[in-house]
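A single protein chain has been omitted from the complex, and every remaining protein chain is retained in its original position.
Chain nomenclature is as follows: A, B and C, assigned in order of appearance, with residue numbering initiated at 1 for each chain independently.
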Amino acid sequence: MTAVPDEAAAPSAPSAPSVPSVASEVGLLAPVWAGTGVESLVSDEAYLRAMLEVEVALTETQAELGVVPAASLGPLREVARGDRIDLAALAREARDAANPVVGLVRALTAEVAKVDREAAEHVHLGSTSQDILDSALMLVARRVLRRIHEDLVRTADGLALLAARHRDTPMAGRTLTQHAVPITFGLKAAGWLALVLDADDRVRRLLSDGLPAQLGGAAGTLAAYGAYGAYGESGGGAGGDSSGTELVEPFAERLGLTAPLVPWHSLRTPIADLGAVLSFVSGALGKIAVDVQGMARTEVAEAAEPSGGGRGASSAMPQKRNPVLATLIMSAARQVPPIALVLTQSLVSEDERSAGGWHAEWQPLRECLRLAAGAASSAAELADGLAVFPDRMRANLELTGGALYAERVNVVLAPLLGKAEAKHLLARLSGAGGNGGAEGGASGNGTSGDGGSFAELLAAAPETAGRFADPEALRALLRPEGYLGASGVLVDRVLARHAKHHP
Amino acid sequence: MTAVPDEAAAPSAPSAPSVPSVASEVGLLAPVWAGTGVESLVSDEAYLRAMLEVEVALTETQAELGVVPAASLGPLREVARGDRIDLAALAREARDAANPVVGLVRALTAEVAKVDREAAEHVHLGSTSQDILDSALMLVARRVLRRIHEDLVRTADGLALLAARHRDTPMAGRTLTQHAVPITFGLKAAGWLALVLDADDRVRRLLSDGLPAQLGGAAGTLAAYGAYGAYGESGGGAGGDSSGTELVEPFAERLGLTAPLVPWHSLRTPIADLGAVLSFVSGALGKIAVDVQGMARTEVAEAAEPSGGGRGASSAMPQKRNPVLATLIMSAARQVPPIALVLTQSLVSEDERSAGGWHAEWQPLRECLRLAAGAASSAAELADGLAVFPDRMRANLELTGGALYAERVNVVLAPLLGKAEAKHLLARLSGAGGNGGAEGGASGNGTSGDGGSFAELLAAAPETAGRFADPEALRALLRPEGYLGASGVLVDRVLARHAKHHP
Amino acid sequence: MTAVPDEAAAPSAPSAPSVPSVASEVGLLAPVWAGTGVESLVSDEAYLRAMLEVEVALTETQAELGVVPAASLGPLREVARGDRIDLAALAREARDAANPVVGLVRALTAEVAKVDREAAEHVHLGSTSQDILDSALMLVARRVLRRIHEDLVRTADGLALLAARHRDTPMAGRTLTQHAVPITFGLKAAGWLALVLDADDRVRRLLSDGLPAQLGGAAGTLAAYGAYGAYGESGGGAGGDSSGTELVEPFAERLGLTAPLVPWHSLRTPIADLGAVLSFVSGALGKIAVDVQGMARTEVAEAAEPSGGGRGASSAMPQKRNPVLATLIMSAARQVPPIALVLTQSLVSEDERSAGGWHAEWQPLRECLRLAAGAASSAAELADGLAVFPDRMRANLELTGGALYAERVNVVLAPLLGKAEAKHLLARLSGAGGNGGAEGGASGNGTSGDGGSFAELLAAAPETAGRFADPEALRALLRPEGYLGASGVLVDRVLARHAKHHP
Partner (left out) sequence: MTAVPDEAAAPSAPSAPSVPSVASEVGLLAPVWAGTGVESLVSDEAYLRAMLEVEVALTETQAELGVVPAASLGPLREVARGDRIDLAALAREARDAANPVVGLVRALTAEVAKVDREAAEHVHLGSTSQDILDSALMLVARRVLRRIHEDLVRTADGLALLAARHRDTPMAGRTLTQHAVPITFGLKAAGWLALVLDADDRVRRLLSDGLPAQLGGAAGTLAAYGAYGAYGESGGGAGGDSSGTELVEPFAERLGLTAPLVPWHSLRTPIADLGAVLSFVSGALGKIAVDVQGMARTEVAEAAEPSGGGRGASSAMPQKRNPVLATLIMSAARQVPPIALVLTQSLVSEDERSAGGWHAEWQPLRECLRLAAGAASSAAELADGLAVFPDRMRANLELTGGALYAERVNVVLAPLLGKAEAKHLLARLSGAGGNGGAEGGASGNGTSGDGGSFAELLAAAPETAGRFADPEALRALLRPEGYLGASGVLVDRVLARHAKHHP
């Protein structure tokens, strides 16, 4: 077998810095979200805070129901508010239990005990790691989803303006990379808008259905919650009639989460739903990005991104103005769906808690949340500032010398010549008949290599029997305004949907 | 570079049959759906029929609106009903246009012309390949979704019976592969049921929101439909006031599909939604499968699949009764989400029709449909016939000598000894304190290696100060019935949801 | 919950054909491989034949070693050669055992018994379903891989011609969609070629390392093979010294497969490797496709696909000449990696045979094989016939009025003005300085909106202190030939690699 080259054998340049001992991640490799503000919502600090919120809400609920003394609350709240938990140590300790909650409970209990020994006895009472972490995951997810929703609304507003302003601005419709028939830029923007509204509908549905709190205890029966509940403050014997379920609603309400019908430790509907919605968001925005990239191509030049302040600069080429927002959005659109697959596959979680399935969710969920949020933030900025160049759109419409209207002409010719004959003639006149691609000849873009434009050839073709002899009438036929179909009507429909989307 | 071994060098066994010239697929490698009946809904024949239905519905709609003469309908319907299109030839020809519709239109036109030359002029009038194929995809998808819905309802009914019957049947709850605390089998089955209802909710939402017909023409403006509409039968000049949109509603209605707000040639919400829902269905059923597999393990033996008629046989081992339904369901659960990723990623479709994005959808959509449908059919069969063994569940509950109730005991001990001390003691007594895993000693399943069971040790431990000295009381504490928590209540909740799910 | 609309409520158009009873798949939805010939290599018939080949090879090997009488061979070969197994029935029966081999063995045994009752006793002796099916999967995979290899070689040959012919043909290099600096088309084609050689290296490595036969018996110990071996023809008692391993080499050799070190029933390296290689092949070809699509865009028009015979036609637009081969290749590139993920994930296969993991491999492996083979076939055709338009490339190079050479000019200016100052000046002159994107002004493609081209502005800029005053020298600086860098050298390197790739 091949030998592994010795690391030491590599020339140890005197300048090679040693590997650093600090090890964190602040977004250096993730410009789609670094700097958008979303990072503070999904940082390790944010997850730690969310877990502390959950522990506090649990004890508050238990105090409210008389399971623990109200006096326990003060010390716990004090510790939870503070900064006494060593995040890095917690992360390292998590290896022992395969999750960070065991260490957190230990540290939290110790800190509370420093304030009030008795109160420490009531921390995490009857609870299990998954109740704390799942509830915290939902808290974080809800916050990021709300941010995504806001940025989708901003994006939609920006796109609606573009669609309205360019309702009747003609441009080439393109299918399979080729000019097809005219559309309007308004229709294209309305299509983007429709997708963004679809995405926001899905985000809003998740938010209004509500993300569920988790409260099930060791194996989802709430037995320990019930046992402590029955036992209560009084120290009475086991038994009683608490099932533990009475905790769920007030606990969820404190956190602003939904009370689930049953614990969902290994029924991962909320995780799969989040994966599906975040994939959809990133994909819908990716559609905008891929179209903006196409329009921004140097040869097409129908749109440009908002610039200013060094935005879009290259490290090598002074003249470049890169479509960086579309690039960032695309980077998210390429990442989210595969990563979200981990969340979908989490549905297959064995037993009452999966040995690995659950643990595989946490980081991908965070990644999908911040990528989708970063993409939404970037899309809002893009929609607000996209520069559109109608003149260039019109110039591009001319590129094929009228061949773009072949279908339009066909409507006239087919009744005269028969469908097959008409199509054959038009293919020949527009250079698509098979000889237009010779290297020495035309450049394959539908322009006829020799003997004039499509329009000229059409006027002259004997088969058309003078039907297109009148230059004025022919010009009228071969202009975009005469063949935009329902573009305007369709724009209006999407704008009406947008208007209803948020009053 | 390494040389490729010569095929000819391989010993040409005289028995090696030549590669066949016929090339079809009937499900030999897909037992999860072959034989369930779903194959006829998604076969190439079914897609061809669906495309023909769409062509007919289009012409019927145009006839209804006076765009084409009603006399065109008879010949078209006659050809569409028949068997005149050569499927294999169509498949091969599809390479020329990158889709099967161009060839289909050619063949259909030719066949109609044989019956009525004039009628042939009105085939596919103003239309585009994507209108036909997308509408056909939705027709097929709707039919399969309805079947999935029916099988999910059957599955839910079977699971509801299991949950009700075993509402109070105790078994070990398992987390991270280890016995945790008792649950009931009813609770487990209710969890499965909740997931199946979640899955069916998503299927029903797709069906009741409706799958959209596609009608947009060359680039989604409906321009040609409008132009032919304005032109009409009368042969009048171009212009007029048809936008083409008036076709959409009646066309969709004829097909039992929804009229979309705008054409969705490159706005692939319906495709992404189908991918998400089919992934969810397969994952939800996969959860049942993985649990049944765990319960069917020879050592666990708490459940067995319905048998009879050779079901579950092995080609090697006479004694085997394999859980084949769970295996089939799992095979689908492993396939659908990755394949459905293609559908999610289709949202990033450039321009007015993607050059490859659209084309990548067809086969994965079919695959996901038939896999999810096959899994649902198998799950219904599994839920109907699953054999459950309560005695074995109870025997397994005894395996840890009472350590399963350590959390229960902790509720009593913690107030006495303090939380930390109590937990530490119980860990020691139950053999999880760190020395139970010695190879010479215990077998690591929570039973103490020496000196008696958890119950005996607990009774004898001096730290407990005689709290558990009464054997009767201790026995009462260490039995599942006393620590099922809210299991029964939770089962009832899910059953109530099921009862409301379909009256 | 929402009600599911009743199917019957949909207008039952009299033309709606009934769902067909025949259900097969011949490639209607898969134009990337239908018609390329690969379908006959991966059809259900092909898999059935391969399984029969494996059964025959096993018995032949056992006969050679004296385990079964040589007389058993004739009847078995006769049946295997024939057409006596009902494929559709086999597919349906596979549901009972979750694999098609149990039914195949039953049918095969019955058919052999019709010829020779004694011979039927020696069919599948000591064997297990997975030995037969895995070996058959490898037989089919090897045949398709060889085809892929051949088509990759054809593709490489075509690309090498393009790279050599256009070694010095300048075109715009594009980064982040924008013109960057000049490259040559030869360099682009050489890059494609390098990727195709990378892909073929991986295919060849799989072929030369060899795909392994499977022979392990019920749980991978070969115990039954050994027991029958020890028992032998003689009917002697159990025991003996056959371990069964002596069968493996001759069995594998008969099939042209490799003898594995150990049975790989649940060690799925060969499956994961196939997934990785087929993903690579499809991705490498996808790079060619995406670039061809970019060059074929109507506005760019630097390349066109081979046409003729209706290739590239649209059902709607007479003038269209779609890049269908690139579209087909792209459709495969979008599908294979997600589907191949199932194969990668198959590594996590529990126990001695996975309950679902194994079963999930079969269809995705077939799908990846035929998609990659179809893409390779299409790529070979594309490479052979791609039309390239150097004039249009040169015209596109002019589009930015010289700004494309800003980096080149920077090499001269930076020493004069300092790096930062020079870059700032050039950004301003080329319109990327922040004001070029105003909608009323430039079209965002680097051309300055007012006051002349980059070249003119450069000549006139006072900061350059007359350094570019000589129009002749400036023109020399701002032409592609002077700034192609190592393009030619790099092309030569790849061509040299290609020349060595296959002598």
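FYI, a contact is a pair of C-beta atoms (placed from the backbone, for glycine too) under 8 Å apart; a residue touches a chain by one contact, two chains touch by 3 or more.
If you're wondering where the values come from, they're calculated on a predicted model, not measured in any experiment.
Here the missing chain is touched by one residue of C:Glu64, C:Glu121 or C:Glu398, and it is C:Glu121. When the omitted chain is restored, the residue from A:Ala110, A:Ala164 or A:Ala360 that touches it is A:Ala360.
Within the full complex, the residue among B:Lys423, B:Arg479 or B:His502 touching the omitted chain is B:Lys423.
Within the set C:Ala70, C:Ala460 or C:Ala486, the residue that contacts the chain not displayed is C:Ala486.
Of the listed positions C:Ser43, C:Thr61, C:Ser279 or C:Asn396, the one in contact with the omitted chain in the full complex is C:Ser279.
Hidden from this view is one chain, which touches subunit B at 172, 174-181, 293-294, 296-309, 312-314, 316-324, 327, 338, 341, 387-389, 391-392, 396, 399-400, 403-404, 406-407, 410, 422-427, 430-432, 434, 436-439, 443-446, 454. Mapped onto subunit C, the interface with the missing chain covers residues 98, 109, 120-121, 126, 173-177, 180-183, 187-188, 190-191, 194-195, 198, 217-228, 231, 235, 238, 243-245, 261-263, 265-267, 269, 272, 276, 279-280, 283-284, 286-287, 289-291, 294, 330, 333, 337-338, 340-341, 344-355, 407-408, 410-412, 414-415, 418-420, 477, 482-487, 489-490, 493-494, 497.
What we mean here is this: only the chains that are shown with their structure count from here on.
Put simply, the C-alpha centre of subunit A and that of subunit C have 29 angstrom between them. Inter-chain centre distance (subunit A to subunit B, centres taken as mean C-alpha positions): 24 Å. Shared interface positions of subunit B, defined as residues touching 2 or more other chains, are 98, 217-218, 224, 289, 330, 333, 338, 341, 345-346, 355.
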